[in-house]
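Questions regarding the structure given below will be posed in turn.
In this view, the complex is presented without one of its protein chains, the others remaining in place.
The block that comes next holds chain A.
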Amino acid sequence: MEAYLDNSATTRCYEEVKDIVVKTMMDDYGNPSAMHQKGVESERYVKEAAGQIAATLKVQEKEIYFTSGGTESNNWALIGTALANRRQGNHIIISSIEHPAVSAPAEFLESQGFEVTRLGVNAQGQISPEELKEAIRPETILVSIMFVNNEIGAVEPIAEIGELIKQVNPKTYFHVDAIQAYGKFRILPKKMHIDMLSASGHKIHGPKGTGFLYISEKMKIVPIIYGGGQQKGMRSGTDNVPGIAGLGLASKMVYDHLEENDKHMRGLRTYFVRELAKMDQVVVHGPQGEEAAPQIVSAAFVGVRSEVLLHTLEERGIYVSAGSACSTHKRSGSPTLTAIGLPKNQMEATVRFSFCETTTREELDYTLQVLNEVIPMLRRYARH
């Protein structure tokens, strides 16, 4: 049996998405910027996709910009906003558990003279709105907080944060990295006071190398990629029509079934966490119940190194990811696991299971059976 439980790393493409990708590569392959009929046909796919995505967020089509993926969207949101608003201020706030696609551009901006505040999190991985309130200053131009943490599935109180930011400083922009949340949560930027939102295609059964940045029409932001002036001059480069068409369709499909998918994954999650809790010395991280993302379970199997567990499961057809990258020479803990204050013995033993709408109870039962079988064996052979 095979159980792919690494859906937060990437997902399998929808069949329908594959078909539209092939169609736009083989039949309707024109350059959307071309003046002839082939270009016009191809441009329709881009407009259609923008419309599909805009509908999922209840925003305007013209507020959707296509990118090469979540990393570019995040880079653009931070760097583009910082460059456009440096006369208003030089202060940026992020959380200490952001993905490197946010924390690394923030570090870059720091090296360019911006000041960055990193908010701590509680043991559940959530920031404190109070602390955020204290941190916002007149010269704060941007707050960037992730919706769902990619490592432990903690959900941040985005609506509350959005409202709070606008109360304290209406001029401060709010960016949300929603790469693990888009397609799992109903997200309404206008209601939640979100000015920019990043999402990625391959996390929602779309193609890799695709993503978008929602940019509110009220935003002041400059491009970070210059060239032929595509996408109203905001993001140059020939439109990736197959990717965009695939992303649009995947967005529509995932939101058409949002409630039932959510119910299905939450059911699986509750079951899986309950079964894990029956095992000896297993610690599940992050918040539980409604406060948790439906698709992510992060757990430490104390006494077993995550990398070894990962390869053991792999031998039995179960694919997961390791909580922290470790190496012979250097043991670097993950920023999230460090920020929630995990002790070392849990940090090096943490594995992430992530589900999608097609994950089955049988796959989880198989995984639990294998875990119960291998964990005692692996615990016997430990580093001393």
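Basically, contacts are C-beta pairs under 8 Å (C-beta built on N, C-alpha and C of every residue); 3 or more make two chains touch, one makes a residue touch a chain; residues count from 1.
The rule we apply is simple: contacts and distances are computed from a predicted model.
Asks: Considering the UniProt annotation of the chain absent from this complex, which name among "Simple sugar transport system ATP-binding protein", "Probable tRNA sulfurtransferase", "Transcription regulator PadR N-terminal domain-containing protein" or "ABC transporter permease" applies?
Replies: Going by its UniProt entry, the chain not pictured is "Probable tRNA sulfurtransferase".
Asks: Among A:257, A:311 or A:361, single out the residue that touches the unshown chain.
Replies: A:311
Asks: For chain A, which residues reach the chain that was dropped from this view?
Replies: Considering the whole complex, chain A reaches the absent chain at 307-312, 314-315, 325-330, 381, 383-384.
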